[in-house]
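Worksheet: one structure, shown below.
Presenting chain A:
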Amino acid sequence: MDETTSDDPSPRTWDDEPESPARTSAEEEGPTRTSVWPLVVAMGLTVSEVGVFMGVYPLAVGGLVLFVASVAGITHEAGYTGRPWRLAGALGVVLVAVGVWMVSTQVPLAVDPVVAAVGGADGIVLRGFSVVGAGLVAAVGAAVVSAMGDGDVDDGFPA
Partner candidate 1 sequence: MASDSEGKTFDRETLLDLVVNAIPLGIILFFILAFALINPFGSNPVNTAIQFSIMAVTGAALLVLTYVSGKAISEAEDELEEKGLELSEEAGAGEVAEPESEPTPETTDGDDEPAA
Partner candidate 2 sequence: MVGEQLALTALMGVFLVAVAGFLARMEDWRSYTPLAGGSAIGDAGYGGHAEKPAGIVRWFTTVDHKDIGILYGIYALIAFFWGGAAVLLMRAELAAPGFDIMQAQFYNSLLTSHGITMLFLFGTPIIAAFSNYFIPLLIGADDMAFPRINAIAFWLLPPGAILIWAGFFTAPLGLGIDPAQTSWTMYTPLSAEQANPGVDLMLLGLHLTGVSATMGAINFIATIFTERGDEVNWANLDIFSWTILTQSALILFAFPLLGSALIMLLLDRNFSTAFFAVEGGSPILWQHLFWFFGHPEVYILVLPPMGLVSWILPKFSGRKLFGFKFVVYSTLAIGVLSFGVWAHHMFSTGIDPRIRASFMAVSLAIAIPSAVKTFNWITTMWNGNLRLTAPMLFCIGFISNFVIGGITGVFLAAIPVDLVLHDTYYVVGHFHYIVMGMIAFAGMGALYYWFPIVTGRMYQRRLAKMHFWLSMIGTNITFFAMLVLGYLGMPRRYATYQFDGAIAPLAQVTTLHQIATVGAFIIGFAQLIWAWNMVQSWYEGPELDDADPWNLKDDGMFGREFQWFETQKLAADGGESEEVRADGGEVETDGGEATGRVSSDPRSDGGYRKAVRRVDDE
């Protein structure tokens, strides 16, 4: 990577030393100084918190999916797991369980009372379903992507 630093917003003088080719090829030796995931993890946490708590269901589902995916991504990047999609799927299953638990705190887990609660727009039940939905999206999505490739590092986006 031979990016120049001329358009760098900060005119720091010592840090922006020209990258020598030798260093670029040997960069594996140095510590990682960039990661795309922290920003995404923070966004996922924020959006899901606002979505679930304020009862804005699209935000809840999207935020949780983003959060689960980015946690899997950052864990993989840090070398804690070799199979990010499996982790994403597992977290999705956890979300489904949490969502079902949320619903179960309000109504018995049977078809009729649940349908009645959804029809009556019970806030907690709907929030529970949004969490279940996010978990399903994450779990199914992870399974599909995992089936398409072997989930290895070399698969590229998003690894």
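Here is how the candidates were picked: all candidates are chains of the complex that A comes from, given by their letters.
As a convention for this text, contacts are C-beta pairs under 8 Å (C-beta built on N, C-alpha and C of every residue); 3 or more make two chains touch, one makes a residue touch a chain; residues count from 1.
Just so you know, these numbers come straight off a predicted model, no measurement behind them.
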| item | value |
| --- | --- |
| In-complex contact of chain A, chosen from 1 or 2 | 2 |
| List of chain A residues in touch with candidate 2 within their complex | 1, 3-5, 7-19, 23-24, 27-43, 45-47, 49-50, 53-54, 56-59, 61-63, 65-66, 73-74, 77-80, 123-124, 153, 156-159 |
